[in-house]
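A single protein chain has been omitted; all remaining protein chains appear in their positions.
Now for subunit A:
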Amino acid sequence: MAKPDYLHFFIDPNRCIGCQACVQACSECDTHRGESMIHLEYVNRAESVQTVPVVCMHCDQPTCAEVCPADAIKRTGDGVVQSARKPRCIACGNCVVACPFGVPEVYEDRKIMMKCDMCYDRTSVGKKPMCATVCPSQALFFGTREQIEQLRPLSAPVNTFQFGHQTITTQVHIMVPRKLAAVAPHVDVTAAMEEQPRNRAVSLKMVGTPAAAHGTAPVESDPFAEVEV
């Protein structure tokens, strides 16, 4: 069976609380033999509690597969890029170096590259990936575009990324704020303690414009609407 093509994976770093429920849940998956395929990164713990969960982005033209000398990395018809195939993988690490998102990892003890395969054992039989199911802040979400539009009116999914001259489109979407210039969150308590803190601003440069841009009114919706599968 394949993953239904109307279901997508969305990452919203703005929601991430760094709890690592995703990391712990990923390692429960039978296919990974107890290893977690998610990296939970602190962007800079000294200055912020901002964390970002990193899963495989499942590129439409996966660089990891393109650079693989052993042709060990396969993409299924429904767009899920799989871990290296055991009989072919030579654990050379080309994929590790080439992936612009820093996802694949070579497990030296087993001489194989393993990475997130979007819980193919679950998604291909109508379940959600384990990480997105348990994520308590729903920074990881698995569902339809209609659902995400209804649930997240303040942000938009992006799946086109520019790395130098390379443009990459992915099956996994990153949620970004719809406002192009957003006030940065507090990173230092002392700024909040001052009467006139510096006005910090960050600019977000997005590749392509999200389908539904500015000014979408919030809509009434069930925050926990289940995915129909």
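One rule holds in what follows: a contact is a pair of C-beta atoms (placed from the backbone, for glycine too) under 8 Å apart; a residue touches a chain by one contact, two chains touch by 3 or more; residues count from 1.
The rule we apply is simple: contacts and distances are computed from a predicted model.
Engineer: For the chain omitted from this view, which of "ABC transporter permease", "Assimilatory nitrate reductase catalytic subunit", "Acyl-CoA dehydrogenase" or "Lipid-transfer protein" is its UniProt protein name?
Structural biologist: Going by its UniProt entry, the chain not pictured is "Assimilatory nitrate reductase catalytic subunit".
Engineer: When the complex is taken as a whole, what residues of subunit A touch the one chain not shown?
Structural biologist: Listed in rising order, the touching residues are 14-21, 23-25, 27-28, 30-31, 33-34, 45-51, 128, 130, 133-138, 151-155, 185-190, 192-196, 218, 220-221, 223-224, 226.
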